[in-house]
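Removed: one protein chain of the complex. Kept in place: all other protein chains.
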Amino acid sequence: MMESLQTDPAGTGMRSEASGEEGRSPRAETPGTDEPHTGWRHGTVVAGVRWKNPVGTASGTFNLAACGRYYDVSAMGAISTKGVSPVPWEGNPTPRTAETPCGTVNAVGLQNPGVEHYLIDELPKLKALGATVVTNVAGHSDDDYAQVVARLADSPADMLEINVSCPNVSHGGMSVGTDPLALFRLIGRLRSISDKPMVVKLSPNVTDIVEIAKACVDAGADALSLINTLVGMRLDINTGKPILANNTGGVSGPCILPIALSFVWRVRQALPNIPIIGIGGISKGEDALEFLYAGANAVEVGAASLLDPVAPLRVAHELESLLDSRPQLAEKLEKGMAW
Amino acid sequence: MMESLQTDPAGTGMRSEASGEEGRSPRAETPGTDEPHTGWRHGTVVAGVRWKNPVGTASGTFNLAACGRYYDVSAMGAISTKGVSPVPWEGNPTPRTAETPCGTVNAVGLQNPGVEHYLIDELPKLKALGATVVTNVAGHSDDDYAQVVARLADSPADMLEINVSCPNVSHGGMSVGTDPLALFRLIGRLRSISDKPMVVKLSPNVTDIVEIAKACVDAGADALSLINTLVGMRLDINTGKPILANNTGGVSGPCILPIALSFVWRVRQALPNIPIIGIGGISKGEDALEFLYAGANAVEVGAASLLDPVAPLRVAHELESLLDSRPQLAEKLEKGMAW
Amino acid sequence: MDTREYGEVGAKRRQGKTMNSASHDVHADDGGAFLMPRHSAKILSVRELAPGITHLVLEDAYVARHAAAGQFINLYTNDPTRMMPRPFGVSAVEGDAITLIFAVVGSGTLDFSRLRAGDSIDVLGPLGRGFDMSRSARYVLVGGGLGIPPLLYAAQQLMARSDADSLALLGYRDIRYADSTASRYCDAVRSIDESEGNVITLLNRHLGGLDGDECGEGKSGETIILSCGPHPMMKAVAQWASAHAIPSQLSLEARMGCGFGSCVACVEDTVEGRKKVCMDGPVFTADELGWAV
Partner (left out) sequence: MDTREYGEVGAKRRQGKTMNSASHDVHADDGGAFLMPRHSAKILSVRELAPGITHLVLEDAYVARHAAAGQFINLYTNDPTRMMPRPFGVSAVEGDAITLIFAVVGSGTLDFSRLRAGDSIDVLGPLGRGFDMSRSARYVLVGGGLGIPPLLYAAQQLMARSDADSLALLGYRDIRYADSTASRYCDAVRSIDESEGNVITLLNRHLGGLDGDECGEGKSGETIILSCGPHPMMKAVAQWASAHAIPSQLSLEARMGCGFGSCVACVEDTVEGRKKVCMDGPVFTADELGWAV
């Protein structure tokens, strides 16, 4: 499973030709072979999967047809795609977005064309480009999740990211990601369906994140990604009504950075060994670095990508420079241990 | 209990002379008497206590010796004072503060000179100025809270605000404000000690705010105030260590505005009748108005007061203008029903 | 539909060209492989066209070279606390100068109205699918309020063509801010304000055969309606057009989270399901929208 990539002659850290092979390549076991490198100086490993650099796109803020026009998406550490459900979902009514200081509030409601479409469209295209793909999985019930994971089991996706932060009708209207026992059962079931590296994406809207994180790890999760959005809303002072058709939505962007950092840090304190993907409010290399110091092995860029399509790649380059002067941290990342 | 205030001749909405009497005055029952008004056009009522206008200061961001030099603090709707504990508390080591996009992260650790000092110093001074005082109560245990509430029972404080969002050693290291049952017991006990109007100040770091809010109301709380700060942190990318000596702290400022609004809105949806003081990220009149539309009867200004001592008064004036063109809302507020 | 830009780019990417992302100075000019991401542009002029309506000109060679009528660009305020894009239809292109015309309705448009020549502002675009003006036809430009600006650019482009005519039917709340510009480009301009009626009044009057058709049949005999305005107006125009067997293209508005197809915030229901206004639109045919009764 070696990557057949050409060395980037310009030294831009970008490949000049896409590869059609799977992106999941463990670190080179045989140094000195003529295995071509990706041009990035500092990679990372998350749950056994090598990322070319520690920066990925965050689910729901990347779309290949949109972003692929702006940059070579295969240059990213990884691409986490929009949550896929067993069947196409319509999402929420509009307006779905509102502005807030240093951030946005969104209530898209997981509109997506479903896993079958994903398997014939976005996933093969991303793999053809040579991207490392994290497939984000959505569901309204345990069965939904199980169905999607089963369909993805022998797909070319490099990792699965189970989004347990959406409302789950199986568990009394609350998100399954807020109930440790329900979560333990769900992840255990998904674990039995697929042995693809499985990341569980956690909700910050909980009293005790450590309890939740432990439930996932105990059930067999290979890694955790956090945070998803915080519940929030804005109202229109002319009408007195909520701006979003869904009333409340999820807050993301720089405003949530300190909150996200503390979630990652608390989970890392409690679970020294689980790989963590840090997410929330990252818009520059320094932010990404802060997450690595808080205990993350890799990061994903969300809202910032909506304000400039190339933001995740810019963050990756900025982080690369910062890591150049931090060889110890860079080495830890290479070995898949951020702590 | 009428206020002996002179009408403000300049029409600034500020009294020109402070009164030594208690600020808690129900709405004038006898219109047309020569009872002087405060100069504000739109007041509100929270748990039976009249506020001259709907804007108060938030606990921990107001100190009389500091702020009283900058403006006539009695002009505020109410003054919520720094949390008081039974004995003086030292607080956390420094640094206690860090910056974050559109906000701050603080870990003061409730340093305060204790309730006895409060009773001979800040409280009588505030009452002498004619301020409506909300006394914020802190504790490390149920007994702490009970002791402070007992000491305040026959003080001139207009309302008590029980801050249940600080770490509580009696309840296994978690804040008592995150455990509905423990909270129900605590508030019930405090209720039996004092019949002063009692506000419970809620933590946003919980899975289910409605359950928590209901526990307080069932136990006899007269009103709720929310939100307290969200757990957050920043790290220093030069040292790789947390900036705050306490590692994590509480996030406040405009960055938390949408989150705070959704907390108020969700509690209001579930509990149509309980008076609510909305707090979180307010820095201008429009923000305050948004909270009123979300269901608050009054608001408090926190972090913004740290960036300009007169910010709460400015917000009050801005809100007053906005209410001028919203007579229906203004009338609801006057009657103590925002919903 | 004008998806030429993106098609070309896709083809070029396959040829192995990449942007120089290490320098963060990404250019996708005609020879480049990728579209230009968010970038800074210089303000050339800002003036009040009518009370509350701003005429803003910025210098952007990339947008000028690539923008098609009906496409829009995102502006971003210089206040870093307000992060979201503000989409505006391109209203005119002259050389490297891009004209936008907008109403001051909120925080961002207020900021933009206060910009001065020499200031800089961030821009992303051109974005979306513009009007399809590939056919030889008489184009009837039906605009309402702040929906008129993108039609002015359509008129500007049609003027240069020998195989097309243009008739502008413009509805205003009060001040007829765009009539004079429209007259420079269109073969005929008719307008109305709320005290008299709306664009349907104009359609009835000038295309409905009641008052006579002032623009004649056009060079090709075919008539196509291009329209932009408030949502209810667009529906009414689509229905009117369909009732008169005239094909119509409607440029829609939506609250946008990104403006380039990533976030799925900006959807509109179509006969093929919920589509992104920013990428599948903002221009849709009445048939696509299922509005052609």
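Read from first to last, the chains carry the letters A, B and C; within each, the first residue is number 1.
The rule is short, and it goes like this: a residue touches a chain if its C-beta (ideal position, glycine included) is under 8 Å from a C-beta of that chain, and two chains touch if they have at least 3 such contacts.
Only a predicted model underlies this, so the values are computations on that prediction, with no experimental measurement involved.
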* Structure fact -> From B:D195, B:D308 or B:E331, the answer for touching the chain not displayed is B:D308
* **Contact residue for the chain not shown (choose from B:A75, B:L126 or B:I274)** => B:A75
* To do: Give the residue, chosen from B:G48, B:P88 or B:P156, that touches the chain omitted from the document.
  => B:P88
* Structure fact -> Interface residues of subunit C toward the undisplayed chain are 79-81
* Spell out the interface residues on subunit B facing the chain that's missing from view. => 10-17, 60-63, 65-72, 75, 82, 88, 90-91, 94-99, 101-104, 106, 108, 111-112, 253-254, 303, 305-310, 313-314, 317
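Heads up, the rule we're going with is that only the chains that are shown with their structure count from here on.
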* Average the C-alpha coordinates of each chain, average all protein C-alpha coordinates together, and give the chain whose average is closest to the overall one. => A
* Structure fact -> Separation of the C-alpha centres, subunit A versus subunit B, in whole Å, is 38
* Measuring from the mean C-alpha position of subunit A to the mean C-alpha position of subunit C, what distance in angstrom results? -> 35
* Distance from the CA centroid of subunit B to that of subunit C, rounded to the nearest Å? -> 49
* To do: Would you pick out the residues of subunit B that each touch at least 2 other chains?
  => 102, 254
* To do: Going through subunit C residue by residue, note those that touch at least 2 other chains and give them in order.
  => 81
